[in-house]
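Removed from the display is one protein chain of the complex; every other protein chain stays in position.
Let's look at subunit A:
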Amino acid sequence: MNILYLLIGCSILLALGFLAAFFWAVNTGQNDDMETPAMRILFKEDVPEEKEGER
């Protein structure tokens, strides 16, 4: 059962890592705009140039 000491320590360290990642994301403003990036990802990259290639 003594392995539990190690396991609990590891799991808390891991969770702290995620907490730190969340802090970093909030501090760098990644949660400030939740809407626009979701729409932006649907845009095709430079459509007109692709068309020229096809021609």
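Throughout what follows, a residue touches a chain if its C-beta (ideal position, glycine included) is under 8 Å from a C-beta of that chain, and two chains touch if they have at least 3 such contacts; residues count from 1.
The definition used in the following text is that contacts and distances are computed from a predicted model.
Engineer: Of the candidate names "Acyl carrier protein", "Cu+-exporting ATPase", "Phosphoribosylformylglycinamidine synthase subunit PurL" or "Rod shape-determining protein MreD", which one corresponds to the UniProt protein name of the undepicted chain?
Structural biologist: UniProt lists the chain that is not shown as "Cu+-exporting ATPase".
Engineer: State which residues belonging to subunit A touch the missing partner chain.
Structural biologist: 1, 4-5, 8, 12, 15, 19, 22-23, 26-27, 31-36, 39-40, 42-44, 47-48, 51
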